[in-house]
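All remarks here apply to the structure that follows.
Apart from one protein chain that is not included, each protein chain of the complex appears where it belongs.
So, subunit A:
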Amino acid sequence: MINFNNQIASQRGKFQAFPFHLVEQSPWPLATSFTLLTMALGAVAYFQGFPFGGELLLLGFVLTASVMILWFKDIVIERTYLGDHTSQVQSGISLGFILFVLSEVMAFLSVFWAFFHSSLAPTIEIGGTWPPVGIESVDAFAIPLLNTILLLSSGAFVTWGHHALIKGDRFGAIVGTFITIILALIFTGLQAFEYMEAPFSFADSVFGTVFYASTGLHGLHVIVGTIFLTVAFIRIVQYHYTDSHHAGFESAILYWHFVDVVWIFLYIFVYVWAS
């Protein structure tokens, strides 16, 4: 323990004068660009049935995941082992993430716009009704209702985990976050099951298109949120988070609640109202 007055004050000039974190040169942004390009090209090649499209997609996934791990590792080192994240840096990260979530809200807004454009005044080509003539929609009070319950309870469990961490209850933080991740995985599994069992495909009229585009985009966000929460979970287990400095966990929680709210809208409009 170093006393501020005696030792730090005399060495103050050896630290940087300002509280902000000027990041160092890093290869990961460029590397991420190339791995994402690989993944996008692989996805297109796979969907279009080109030879080795699936392999290229898999390679893109593996490379992207690898670069993510290396980049996250650097940030964890800067935050936990080098102490670069002063309170000003923390509020910058939190504000940046809030703005990112706002942009996500706008992305979903456009998807919902597409849904309402097609469903509120169904054209004559699809029979003037919604769902279109000949389309059998998913029963909203079967798996989708179970998924609603799963996501809402996971929101409660992540709040338990968060407040346990703030209170210094390590056991509660670990268990609460772990149950959240398990519920998230069950949700993704049930969505995959529902996709396989659904009586219509992506190509079955604008109904199929807008259904899979909206629920699929949401599903991708659930997967990303699960990864986000898993990273936070690992960092809780590894003693990285303190009771007052855990901006990464709080961002994951914000993201998870956002995914939760989007699902509520999806459930109400795409599942219940549209069937």
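Just so we're on the same page, a residue touches a chain if its C-beta (ideal position, glycine included) is under 8 Å from a C-beta of that chain, and two chains touch if they have at least 3 such contacts; residues count from 1.
Convention: contacts and distances are computed from a predicted model.
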*asked:* According to UniProt, what is the chain that's been left out of this complex called? Choose from "GTPase Ypt5", "Piso0_000204 protein", "Probable COX4-cytochrome-c oxidase chain IV" or "VPS9 domain-containing protein".
replied: "Probable COX4-cytochrome-c oxidase chain IV"
*Hey, which of A:Ile135, A:Ala173 or A:Val270 is the one touching the hidden chain?*
A:Ala173
_Where the missing chain touches subunit A, by residue_ = 1-2, 4-5, 8, 11-19, 24-27, 70, 73-74, 77-78, 80-88, 165, 168-170, 173, 238-239, 241-245
